[in-house]
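A single protein chain has been omitted from the complex, and every remaining protein chain is retained in its original position.
Entry: subunit A
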Amino acid sequence: MDPSEVDFLSEKQHVKILPNFKEGRIFLISGDLGPFEPGLTAEVPLWMAVNLKQRKKCRIIPPDWMNIGQLEERKDEEKEREYFTEMPSKSYLELASLLLKSARDDIPHADEVQTLIKDIWEIRMAKLRKSINIMMQEKETHARLDNLTHLEINSIRPFLTSALDRMHILRCNVVENPSTGTDY
């Protein structure tokens, strides 16, 4: 899947905004939103929040996990646990990078937040590479990967699936011709 499509999917999730305009309910195909009053929070999909922000129609309220304290806790937890921890959002990195790009002034301590999220991503990717390595060594034919987010799956998909497809063909050949088979 193209990375832009991963972003596209992440833009569906809802975020809170503080509008500076007055508007009744909006009846979108994907559901009703609003009403909007200046100074009162409202929930909208991310794509709309970013669009309104670009037009200076609102401030985006960052999700409550997007602060230094919580992110540091999550980072430590991610380091300690053997398996992947559940992230606060199925697309935490997409959400964070989009907000940091388009609404940086709405996020307190944006630089630190950015670094922490990148750290978490890197810890998780290292874990992912390690688990793939184990999977290959154990010659597993399937794997369970709970709590992996879209972008993480997408980043290993092309390599991992085609490598496993190859290995499956090799394995089938060995089953069909056992006499010529080596380890695989």
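Going forward, a contact is a pair of C-beta atoms (placed from the backbone, for glycine too) under 8 Å apart; a residue touches a chain by one contact, two chains touch by 3 or more; residues count from 1.
In the analysis below, contacts and distances are computed from a predicted model.
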Candidate names "Dynactin subunit 5", "Vacuolar ATP synthase subunit D", "Large ribosomal subunit protein uL13m" or "DNA replication complex GINS protein SLD5"; UniProt protein name, chain not shown
"DNA replication complex GINS protein SLD5"
Candidates A:Glu23, A:Glu37, A:Glu72 or A:Asp119 - the one touching the absent chain:
A:Glu23
If the missing chain were put back, which residues of subunit A would it touch?
1, 8-9, 11, 21, 23, 26, 28-31, 47-48, 51, 57, 141-148, 150, 153, 157, 160-161, 164-165, 168-169, 172
